[in-house]
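A protein chain is absent from this complex, but the other protein chains hold their places.
This part shows chain A:
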Amino acid sequence: MGISPVLWQFLVKWLHNAALFPSEASTISPWMDAFYLFLIAMTVVGLVLVGALVFGFAIRYRKERNPVATQVEGSTLLEATWTIIPLAIFLMAFVWGALLYYRIYTPPPNSMNIYVVGKQWMWKSEHPGGQHEINALHVPTGTPVQLTIISQDVFHSFSIPDFRVKREAIPGRYTTVWFEATQPGTYHLFCTQYCGTQHSGMIGEVTVLSPTDYQKWLQQSDSGMSLAQNGERLFASMGCNACHSGTAAARGPNLAGVYGSKLTLTDGSQVLVNDAYIRDAILNPSQHVTAGFAPIMPTYKGQISEEGLIDLVEFIKNLQTNYRVQQTQMTSDSDQAAQPTPTAGQSEAVKP
(Lines give C-alpha, C1' and ligand atoms only; values in the text may rest on other atoms or scores of the structure.)
Protein backbone atom coordinates (compact mmCIF):
# COMPACT_ATOMS: atom_id res chain seq x y z
CA MET A 1 0.00 0.00 0.00
CA GLY A 2 1.54 3.20 -1.13
CA ILE A 3 0.16 5.37 1.63
CA SER A 4 1.36 5.67 5.17
CA PRO A 5 0.07 3.01 7.60
CA VAL A 6 -1.37 5.66 9.90
CA LEU A 7 -3.36 7.29 7.14
CA TRP A 8 -4.46 3.87 5.96
CA GLN A 9 -5.69 2.89 9.42
CA PHE A 10 -7.55 6.16 9.66
CA LEU A 11 -9.16 5.77 6.25
CA VAL A 12 -10.22 2.20 6.78
CA LYS A 13 -11.57 2.89 10.23
CA TRP A 14 -13.62 5.73 8.83
CA LEU A 15 -14.92 3.58 5.97
CA HIS A 16 -15.80 0.85 8.44
CA ASN A 17 -17.56 3.25 10.80
CA ALA A 18 -19.49 4.71 7.91
CA ALA A 19 -20.68 1.15 7.19
CA LEU A 20 -19.08 1.19 3.75
CA PHE A 21 -16.44 -1.45 4.47
CA PRO A 22 -16.53 -4.57 6.61
CA SER A 23 -14.00 -4.61 9.42
CA GLU A 24 -10.45 -5.63 8.61
CA ALA A 25 -9.98 -8.76 10.65
CA SER A 26 -7.46 -10.79 8.70
CA THR A 27 -4.08 -10.25 7.11
CA ILE A 28 -5.71 -10.39 3.69
CA SER A 29 -8.24 -7.65 4.45
CA PRO A 30 -5.93 -4.62 3.95
CA TRP A 31 -4.71 -6.05 0.64
CA MET A 32 -8.23 -6.58 -0.57
CA ASP A 33 -9.29 -3.11 0.55
CA ALA A 34 -6.35 -1.45 -1.18
CA PHE A 35 -7.18 -3.28 -4.39
CA TYR A 36 -10.84 -2.35 -4.01
CA LEU A 37 -9.93 1.33 -3.65
CA PHE A 38 -7.80 1.07 -6.79
CA LEU A 39 -10.70 -0.43 -8.73
CA ILE A 40 -13.07 2.22 -7.39
CA ALA A 41 -10.61 4.90 -8.49
CA MET A 42 -10.55 3.30 -11.94
CA THR A 43 -14.35 3.33 -12.07
CA VAL A 44 -14.63 6.92 -10.88
CA VAL A 45 -12.02 8.13 -13.36
CA GLY A 46 -13.75 6.25 -16.17
CA LEU A 47 -17.15 7.54 -15.20
CA VAL A 48 -15.98 11.13 -14.79
CA LEU A 49 -14.22 10.97 -18.14
CA VAL A 50 -17.25 9.60 -19.97
CA GLY A 51 -19.50 12.00 -18.07
CA ALA A 52 -17.31 14.98 -18.91
CA LEU A 53 -17.19 14.02 -22.57
CA VAL A 54 -20.93 13.39 -22.84
CA PHE A 55 -22.03 16.45 -20.88
CA GLY A 56 -19.27 18.65 -22.29
CA PHE A 57 -20.13 17.79 -25.87
CA ALA A 58 -23.87 17.88 -25.17
CA ILE A 59 -23.58 21.43 -23.88
CA ARG A 60 -20.99 22.68 -26.33
CA TYR A 61 -22.62 21.15 -29.40
CA ARG A 62 -26.30 21.46 -28.55
CA LYS A 63 -28.45 22.52 -31.46
CA GLU A 64 -28.92 26.09 -30.23
CA ARG A 65 -25.19 26.67 -30.19
CA ASN A 66 -24.21 24.51 -33.09
CA PRO A 67 -27.09 24.39 -35.60
CA VAL A 68 -25.13 22.45 -38.21
CA ALA A 69 -23.13 19.35 -37.45
CA THR A 70 -19.67 18.85 -38.89
CA GLN A 71 -19.27 15.33 -40.22
CA VAL A 72 -16.22 13.46 -38.91
CA GLU A 73 -15.27 9.98 -40.06
CA GLY A 74 -13.34 8.88 -37.00
CA SER A 75 -9.76 8.97 -35.89
CA THR A 76 -7.47 5.98 -35.76
CA LEU A 77 -5.19 7.74 -33.32
CA LEU A 78 -7.98 8.53 -30.85
CA GLU A 79 -9.44 5.06 -31.20
CA ALA A 80 -6.04 3.50 -30.60
CA THR A 81 -5.73 5.66 -27.48
CA TRP A 82 -8.96 4.47 -25.98
CA THR A 83 -8.18 0.89 -26.87
CA ILE A 84 -4.70 0.83 -25.40
CA ILE A 85 -5.16 2.87 -22.23
CA PRO A 86 -8.16 0.93 -20.90
CA LEU A 87 -6.43 -2.31 -21.88
CA ALA A 88 -3.33 -1.29 -19.94
CA ILE A 89 -5.39 -0.42 -16.86
CA PHE A 90 -7.38 -3.65 -17.08
CA LEU A 91 -4.16 -5.65 -17.41
CA MET A 92 -2.76 -3.94 -14.37
CA ALA A 93 -5.88 -4.88 -12.43
CA PHE A 94 -5.57 -8.41 -13.79
CA VAL A 95 -2.02 -8.85 -12.48
CA TRP A 96 -2.90 -7.36 -9.11
CA GLY A 97 -5.98 -9.57 -8.87
CA ALA A 98 -4.05 -12.67 -9.85
CA LEU A 99 -1.45 -12.06 -7.15
CA LEU A 100 -4.16 -11.62 -4.54
CA TYR A 101 -5.93 -14.75 -5.71
CA TYR A 102 -2.80 -16.87 -5.38
CA ARG A 103 -2.20 -15.43 -1.96
CA ILE A 104 -5.67 -16.27 -0.73
CA TYR A 105 -5.79 -19.75 -2.22
CA THR A 106 -2.24 -20.85 -1.40
CA PRO A 107 -2.04 -21.73 2.28
CA PRO A 108 1.36 -21.26 3.94
CA PRO A 109 3.03 -24.59 4.70
CA ASN A 110 2.80 -24.31 8.46
CA SER A 111 -0.88 -23.47 8.71
CA MET A 112 -3.16 -25.37 11.06
CA ASN A 113 -5.90 -27.27 9.36
CA ILE A 114 -9.58 -27.24 10.25
CA TYR A 115 -12.14 -29.29 8.35
CA VAL A 116 -15.45 -27.77 7.38
CA VAL A 117 -18.40 -29.79 6.16
CA GLY A 118 -21.32 -27.94 4.62
CA LYS A 119 -24.73 -29.57 4.57
CA GLN A 120 -28.31 -28.39 4.22
CA TRP A 121 -28.39 -26.10 6.20
CA MET A 122 -25.47 -25.88 8.53
CA TRP A 123 -21.74 -25.65 8.74
CA LYS A 124 -19.88 -28.23 10.77
CA SER A 125 -16.31 -27.40 11.72
CA GLU A 126 -14.03 -30.15 12.92
CA HIS A 127 -10.80 -29.33 14.64
CA PRO A 128 -8.06 -31.96 14.48
CA GLY A 129 -8.24 -32.28 18.26
CA GLY A 130 -11.79 -33.53 17.91
CA GLN A 131 -13.64 -30.31 18.80
CA HIS A 132 -16.84 -30.05 16.78
CA GLU A 133 -18.80 -26.90 16.16
CA ILE A 134 -22.06 -26.22 14.38
CA ASN A 135 -22.42 -22.88 12.56
CA ALA A 136 -19.43 -21.64 14.47
CA LEU A 137 -15.72 -21.56 14.08
CA HIS A 138 -13.16 -20.67 16.73
CA VAL A 139 -9.73 -19.62 15.54
CA PRO A 140 -6.72 -18.00 17.16
CA THR A 141 -5.12 -14.77 16.06
CA GLY A 142 -1.68 -14.76 14.56
CA THR A 143 -1.80 -18.30 13.18
CA PRO A 144 -2.45 -19.14 9.55
CA VAL A 145 -5.56 -21.32 9.50
CA GLN A 146 -6.30 -23.51 6.56
CA LEU A 147 -9.82 -24.72 5.97
CA THR A 148 -10.39 -27.94 4.10
CA ILE A 149 -13.97 -27.66 2.93
CA ILE A 150 -16.37 -30.17 1.49
CA SER A 151 -20.09 -30.37 1.03
CA GLN A 152 -22.15 -33.37 1.93
CA ASP A 153 -25.03 -32.54 -0.41
CA VAL A 154 -25.35 -29.49 -2.69
CA PHE A 155 -23.03 -26.59 -3.47
CA HIS A 156 -22.50 -24.24 -0.55
CA SER A 157 -20.04 -21.44 -0.18
CA PHE A 158 -18.08 -20.57 2.92
CA SER A 159 -17.70 -16.83 3.27
CA ILE A 160 -16.25 -14.64 6.00
CA PRO A 161 -16.57 -11.06 4.70
CA ASP A 162 -14.47 -9.54 7.49
CA PHE A 163 -11.61 -11.81 6.47
CA ARG A 164 -12.30 -11.21 2.73
CA VAL A 165 -12.19 -14.92 2.02
CA LYS A 166 -14.68 -17.23 0.42
CA ARG A 167 -14.53 -20.74 -0.95
CA GLU A 168 -17.12 -22.94 -2.54
CA ALA A 169 -18.05 -26.13 -0.68
CA ILE A 170 -18.37 -28.69 -3.44
CA PRO A 171 -20.05 -32.07 -3.07
CA GLY A 172 -17.46 -34.80 -3.26
CA ARG A 173 -14.42 -32.58 -3.56
CA TYR A 174 -12.13 -30.91 -1.04
CA THR A 175 -11.40 -27.25 -1.53
CA THR A 176 -9.12 -25.16 0.61
CA VAL A 177 -8.77 -21.57 1.68
CA TRP A 178 -6.70 -19.96 4.38
CA PHE A 179 -6.59 -16.82 6.47
CA GLU A 180 -4.78 -15.39 9.43
CA ALA A 181 -7.06 -13.55 11.81
CA THR A 182 -5.72 -10.36 13.34
CA GLN A 183 -8.49 -8.96 15.53
CA PRO A 184 -10.23 -10.88 18.32
CA GLY A 185 -13.98 -10.62 18.01
CA THR A 186 -16.95 -12.31 16.41
CA TYR A 187 -17.61 -12.13 12.70
CA HIS A 188 -20.29 -13.27 10.31
CA LEU A 189 -20.02 -16.58 8.58
CA PHE A 190 -22.30 -16.87 5.53
CA CYS A 191 -23.26 -19.49 3.04
CA THR A 192 -23.21 -17.48 -0.17
CA GLN A 193 -24.17 -20.17 -2.67
CA TYR A 194 -27.90 -20.70 -2.98
CA CYS A 195 -28.53 -24.12 -1.44
CA GLY A 196 -32.27 -24.49 -0.97
CA THR A 197 -34.97 -23.53 1.51
CA GLN A 198 -32.92 -22.40 4.49
CA HIS A 199 -30.07 -20.85 2.50
CA SER A 200 -30.32 -17.61 4.44
CA GLY A 201 -30.37 -19.58 7.70
CA MET A 202 -27.04 -21.18 6.95
CA ILE A 203 -25.12 -18.51 8.77
CA GLY A 204 -22.92 -18.62 11.79
CA GLU A 205 -20.26 -16.88 13.76
CA VAL A 206 -16.53 -16.94 13.56
CA THR A 207 -14.97 -16.26 16.94
CA VAL A 208 -11.42 -15.03 16.89
CA LEU A 209 -9.56 -15.56 20.16
CA SER A 210 -6.12 -14.68 21.37
CA PRO A 211 -3.80 -17.72 21.28
CA THR A 212 -4.13 -18.31 25.04
CA ASP A 213 -7.91 -17.98 24.97
CA TYR A 214 -7.93 -20.32 22.03
CA GLN A 215 -5.98 -22.95 23.96
CA LYS A 216 -8.49 -22.61 26.79
CA TRP A 217 -11.34 -22.98 24.38
CA LEU A 218 -9.76 -26.08 22.86
CA GLN A 219 -9.52 -27.69 26.28
CA GLN A 220 -13.09 -26.78 27.26
CA SER A 221 -14.47 -28.13 24.01
CA ASP A 222 -12.47 -31.31 24.07
CA SER A 223 -14.60 -34.25 23.03
CA GLY A 224 -12.15 -36.78 24.31
CA MET A 225 -11.28 -38.14 20.91
CA SER A 226 -9.18 -36.50 18.26
CA LEU A 227 -10.17 -36.82 14.62
CA ALA A 228 -7.30 -39.23 14.11
CA GLN A 229 -8.46 -41.36 17.01
CA ASN A 230 -11.97 -41.40 15.61
CA GLY A 231 -10.46 -42.42 12.33
CA GLU A 232 -8.50 -45.14 14.03
CA ARG A 233 -11.67 -46.63 15.47
CA LEU A 234 -13.42 -46.38 12.15
CA PHE A 235 -10.43 -47.99 10.48
CA ALA A 236 -10.84 -50.96 12.77
CA SER A 237 -14.62 -51.15 12.74
CA MET A 238 -14.82 -51.00 8.95
CA GLY A 239 -12.29 -53.77 8.80
CA CYS A 240 -9.75 -51.71 6.89
CA ASN A 241 -6.94 -53.11 9.00
CA ALA A 242 -7.66 -56.62 7.76
CA CYS A 243 -5.89 -55.77 4.52
CA HIS A 244 -4.01 -52.59 5.35
CA SER A 245 -2.29 -54.30 8.25
CA GLY A 246 1.13 -53.04 7.40
CA THR A 247 2.63 -56.50 7.37
CA ALA A 248 4.62 -57.89 4.50
CA ALA A 249 1.93 -60.40 3.60
CA ALA A 250 -0.89 -57.86 3.69
CA ARG A 251 -3.35 -57.78 0.79
CA GLY A 252 -3.48 -53.99 0.84
CA PRO A 253 -0.66 -51.48 0.74
CA ASN A 254 0.90 -50.23 3.92
CA LEU A 255 -0.58 -46.85 4.72
CA ALA A 256 2.08 -45.67 7.09
CA GLY A 257 3.89 -42.67 5.73
CA VAL A 258 1.88 -42.82 2.54
CA TYR A 259 0.39 -39.35 3.08
CA GLY A 260 2.29 -36.74 1.12
CA SER A 261 4.20 -39.33 -0.90
CA LYS A 262 4.07 -40.08 -4.60
CA LEU A 263 2.38 -43.33 -5.34
CA THR A 264 2.64 -45.42 -8.49
CA LEU A 265 -0.62 -46.97 -9.58
CA THR A 266 -1.15 -50.16 -11.58
CA ASP A 267 -1.71 -48.15 -14.76
CA GLY A 268 1.73 -46.65 -14.30
CA SER A 269 0.55 -43.17 -13.41
CA GLN A 270 1.94 -41.32 -10.43
CA VAL A 271 -0.26 -39.55 -7.95
CA LEU A 272 0.34 -37.34 -4.95
CA VAL A 273 -1.38 -38.72 -1.89
CA ASN A 274 -3.30 -35.88 -0.32
CA ASP A 275 -6.67 -35.54 1.40
CA ALA A 276 -8.55 -35.61 -1.89
CA TYR A 277 -6.70 -38.73 -3.05
CA ILE A 278 -7.31 -40.65 0.17
CA ARG A 279 -10.98 -39.76 0.16
CA ASP A 280 -11.36 -40.84 -3.42
CA ALA A 281 -9.35 -44.03 -2.90
CA ILE A 282 -11.80 -45.07 -0.17
CA LEU A 283 -14.86 -44.31 -2.29
CA ASN A 284 -13.60 -45.39 -5.72
CA PRO A 285 -10.86 -47.89 -4.94
CA SER A 286 -10.99 -49.61 -8.31
CA GLN A 287 -9.66 -46.47 -9.95
CA HIS A 288 -6.76 -46.13 -7.57
CA VAL A 289 -5.03 -49.47 -7.31
CA THR A 290 -1.48 -49.19 -6.06
CA ALA A 291 1.04 -50.97 -8.27
CA GLY A 292 1.68 -54.49 -7.10
CA PHE A 293 -1.70 -55.02 -5.48
CA ALA A 294 -4.81 -56.79 -6.71
CA PRO A 295 -7.96 -54.70 -7.26
CA ILE A 296 -9.86 -56.37 -4.46
CA MET A 297 -10.89 -53.41 -2.31
CA PRO A 298 -14.66 -52.88 -2.28
CA THR A 299 -16.09 -49.40 -2.49
CA TYR A 300 -17.16 -47.71 0.72
CA LYS A 301 -19.47 -45.33 -1.09
CA GLY A 302 -22.58 -44.65 0.95
CA GLN A 303 -21.15 -46.37 4.02
CA ILE A 304 -19.12 -43.53 5.50
CA SER A 305 -20.27 -39.99 6.13
CA GLU A 306 -18.15 -37.01 5.11
CA GLU A 307 -17.17 -36.62 8.75
CA GLY A 308 -16.10 -40.26 8.85
CA LEU A 309 -14.03 -39.76 5.73
CA ILE A 310 -12.37 -36.77 7.33
CA ASP A 311 -11.57 -38.91 10.38
CA LEU A 312 -10.01 -41.54 8.18
CA VAL A 313 -8.05 -38.98 6.22
CA GLU A 314 -6.81 -37.46 9.44
CA PHE A 315 -5.90 -40.89 10.78
CA ILE A 316 -3.92 -41.85 7.69
CA LYS A 317 -2.26 -38.44 7.73
CA ASN A 318 -1.01 -39.13 11.24
CA LEU A 319 0.03 -42.63 10.46
CA GLN A 320 3.76 -42.67 10.28
CA THR A 321 4.64 -46.25 11.29
CA ASN A 322 3.19 -49.69 11.33
CA TYR A 323 3.10 -49.50 15.08
CA ARG A 324 -0.04 -47.43 14.99
CA VAL A 325 -1.87 -50.02 12.96
CA GLN A 326 -0.98 -52.77 15.36
CA GLN A 327 -2.05 -50.57 18.20
CA THR A 328 -5.42 -50.15 16.55
CA GLN A 329 -5.83 -53.85 16.42
CA MET A 330 -4.88 -54.39 20.02
CA THR A 331 -6.35 -51.57 21.95
CA SER A 332 -9.59 -49.79 22.23
CA ASP A 333 -8.55 -47.37 24.90
CA SER A 334 -9.40 -43.91 23.84
CA ASP A 335 -9.01 -41.97 27.00
CA GLN A 336 -5.70 -40.51 26.03
CA ALA A 337 -5.34 -36.78 25.63
CA ALA A 338 -6.76 -35.37 22.49
CA GLN A 339 -4.43 -34.95 19.62
CA PRO A 340 -3.01 -31.45 19.64
CA THR A 341 -3.38 -29.27 16.59
CA PRO A 342 -1.40 -30.72 13.74
CA THR A 343 2.29 -30.13 13.70
CA ALA A 344 4.21 -28.62 10.87
CA GLY A 345 4.77 -30.93 7.97
CA GLN A 346 1.45 -32.66 8.16
CA SER A 347 -0.38 -30.16 6.14
CA GLU A 348 2.27 -29.46 3.58
CA ALA A 349 0.69 -31.66 0.96
CA VAL A 350 -2.83 -30.47 1.44
CA LYS A 351 -2.66 -28.20 -1.54
CA PRO A 352 -5.38 -28.83 -4.06
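Here, a contact is a pair of C-beta atoms (placed from the backbone, for glycine too) under 8 Å apart; a residue touches a chain by one contact, two chains touch by 3 or more; residues count from 1.
As a working rule, contacts and distances are computed from a predicted model.
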Missing subunit (named according to UniProt) among the choices "Cytochrome c oxidase subunit 1", "Phosphate-import permease protein PhnE", "Energy-coupling factor transporter transmembrane protein EcfT" or "histidine kinase": "Cytochrome c oxidase subunit 1"
Option touching the unshown chain, where A:T27, A:Q120 or A:Q183 are the choices: A:Q120
Interface residues of chain A (partner: the chain not displayed): 19-22, 31-32, 35-36, 39, 42-43, 46-47, 50-51, 53-54, 57-58, 61-64, 66-75, 78-79, 82-83, 86-87, 90-91, 93-94, 96-105, 120, 153-155, 157, 159, 161-162, 164-168, 170-173, 175, 188, 190-201, 203, 284, 301-302, 352
